[in-house]
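What follows is one structure encoded as structure tokens, with my remarks underneath.
A single protein chain has been omitted from the complex, and every remaining protein chain is retained in its original position.
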């Protein structure tokens, strides 16, 4: 039997969808070539650009975030091109795997996952690439698998300092509309984003924002593509999508943007920071008594949208997740890839407030006890204190 | 600006409506005389009777709970009849006022609101009524304004012991499907219930379950009535309602009953008891340091569906409510009637689980601090401990 | 098995509910004393008054239309008062029955149901009542059971011409926001309305708009009441409702008013007239070949919101309804009371357009054939012609 009451969805993606967004999506079919839809669509794109911080092109896909990643690769590169990938965790690995499947060379800046790639190593790699073999530097702004954020502005600075002409690509799937981000101001050439995290929508649309410099690269890129091809899109009425457009989603996106604009984008960021601070305060208390601890060990890089919690040796993260879901109706994220069983993840992005996060933390703390995991007690109280500052 | 995230609705009524119930209600119009609707309707009534614990008649109204109260009076009594009303709080007062407006005499068993009417006093009143002037004993099973539950079986015993023939009427608006109740087994003649609390529906339908003894009283009752008239209803196809039937509600009721049956009615009651225990544990901690305390001072009668919290002298409950709603998106109940400003109420009935109640308590604890109300700290931790037993 | 596709709901009440209204209603519980709800509520009442055409008081009930009828009686009259009821059909009979149950005397202006009460007869009755025994003249603006509209302004004129001081009461349940109506300008003292017809909402709220003259009558009225008592309501924050307020409904009402205002109230009326003309054109064709005919035989009084169709002798209207619903998923209204089996009714009020009504008429025409009812063919074509004018 499903536990009663509302599920606390503390998975880092998808995220909680506000009722008003679900209701906006819950509507009949519509002709996507009809004028009123086109007006809605164009308005959404215009307002989404403000969230991304760009005046560039935005191409949208009926696809999940992985589709937008693939779109970036196939639209920008040619077989044999080389990318510099900053290791961050499961998703930088996935992106590397994808690039190699398309015949691209990938040079990795290796990193301990609990910290992410170090800027000095990036700078060294760029400086060493005097032949400018790297067509692009690929970054995961917020690594969802580890809860580690990368300081992208410092990557930009490394490019500038070394005078390297590579494009700067940034995956913001779990950071957009949650963490501060400003594509154009930060000198980013391509931003990958999806619907199902900070934008608080169901999975189903994803997008890339593209600088003029990246558009120039696109024009000479020779990887085969059609469904995700920007050039095909530019010839269509919406300048996005190949094929049928999921119209309902745009009614949801308009409502999401209304909520974000109503709160104010900077206030959204501040709320994420504030709630993340409460989560970290709780985890720090739990880590006493040889309990689970923050996976991220660089305090400057702890993510404000997801916190990965590392289990003490000999304890299985899945047991905690099962207790949380089965007994308390709280859905936590599990460990991805090599972190399977070793971490659980608390998503704290999107439509969230204090009692949601405190109820979640209380359930996690009880689940640690239920699962027989040693831990310091009083995590929720510490979170409340953090929120009272 | 509305605070972000989901509102925690900790008001004792209406209550949280599960998404599946809201979606079941969200449907087009339907002919209420159409066979498939009649089948749905009859199935709902049959299953609702199991929740009430009766084989008697159930009459339903397009009305709120007050309408069902009025239906009880106008269908059972004649001008000049006398009722014995057990004082419990705001709602026993309201029922008294209503009865008097219909020309009924009301004798009150007075009570301190923090305890509710005492059984000995009830017994004394019944014993003194040797002329059997009292046509009915009126009780509020769970007084929503005070969080005090009345032991109705003891009232039944008092009637039996004194050999008094009065009908026993019970308002279960905030207890049905939350607290143990068994109309027939407990010897109750009329049960008043509504959609918007333990049944987890929107406000809009209410009902009375009626014993054969009460039906006999109905047949001689002379108060004027039509919209709420059981005799009119008995002549109609649904044997309920005068006028158009709100069909959508019954799709919601079917889903509510499915949820209740899936969990098991006794498990529903146990869950309410368990969560209420957590709330009381928190309030007991807060009451330290001259903080707010449980309004109910009889531990045997503390309600498992709503807890009224009495403010310390000189502090306004509304300030706490404003902080909880404005800062944390938690909606608490206010004090009714003479309790205005003196208590706030935490509803904990209906579709509720541990993180919902713990998130609520955490927000209340922070709101006490924000409002400058002295209180013992650590209420949430105590609630978590109570839930771990 | 339910027939596939969307049900065509051509029942005269409830009516088709636009998706945007259903979605607006599909939302969580809310504290009805909370400021943002009160603002919404007051805005709805203010805008609803414009639809009614009044500056008077509006009292709202958690009840169906029958509850609002009852509210009118119990708030305005005292036992033994006399009403003049204009016979129109099933609903004037129902209102008469209700009034008598409350101890009121009812004098009826009798009428053939296919025409409704004649103004000369009304005038004669008023003129004969030199003692001014009639406290009120009760009218059904649009008799839902017969599809006959009453010229209320002529009733007002009759009162004026005879100098009779009686209140003028009007049931607009199936006319409001469908047929032209202007309460204050037309000199009406009380308007009864409900949510589930022209306002395109589910069943569940109803209301009465009350003139100052009627409020004066209320102050001396002595029928017992509480749930529907205006004086109780005037002492409450919303000046409406006794007990819990169905908050979700008001989000739906706000959306309904937005739709009505967006189209324009006069355009709404014109659309109803236009679509009703198409229905009548079809029925007139069907009436050839000894087929079914318009029940209303006064062309000036044929309703623009519902059309009752009288079966030829020896044919059962229920057979047509069964064919329409079972084979074509079209829900027609049946005959009420003495008209059972003799008429079926096509509702054409609320959220309706040309293809909805033409699809309905096409299914009715096929159902006539399926049920073996003689009829002139080409009704739909005639309806299309009527719409092309």
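As written, the chains take the letters A, B and C, and residue 1 is the first residue of each chain.
Keep in mind that, in the parts below, a residue touches a chain if its C-beta (ideal position, glycine included) is under 8 Å from a C-beta of that chain, and two chains touch if they have at least 3 such contacts.
Predicted model only: the values in this text are computed from it and were never measured.
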> For the full complex, which residue in A:116, A:204, A:359 or A:378 touches the chain that was left out?
Replying inline: A:204
> Given the contact definition stated above, which residue among A:64, A:211 or A:287 touches the chain not shown here?
Replying inline: A:64
>> Touching the absent chain: which residues on chain C qualify?
In response: 1, 3-6, 8, 16, 18-19, 26, 259, 262-263, 271, 327-330, 351-360, 362-363, 365-366, 369, 377-378, 380-381, 384, 387-388
>> Take the complete complex as the reference. Which residues in chain B touch the chain that isn't displayed?
In response: 19, 23-24, 26-28
> If you put the missing chain back, which residues of chain A would it touch?
Replying inline: 2, 6-7, 9, 11, 13-17, 22-23, 25-31, 33-34, 36, 61-67, 69-70, 97-98, 101-103, 194, 196, 202-204, 223-227, 229, 241-249, 325, 331, 333-334
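In this section, only the chains that are shown with their structure count from here on.
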>> Are the interface residues of chain A and chain B largely the same numbers on each copy, more than half shared, or largely different?
In response: same
> Measuring between mean CA coordinates, which chain is farthest from chain B?
Replying inline: A
> How big is the gap, in whole Å, between where the Cα atoms of chain B centre and where those of chain C centre?
Replying inline: 35
> In whole angstrom, what separates the CA-based centres of chain A and chain C?
Replying inline: 55
>> Averaging over Cα atoms per chain, report the distance between chain A and chain B in Å.
In response: 46
> Which residues of chain A are in contact with two or more other chains?
Replying inline: 19, 26
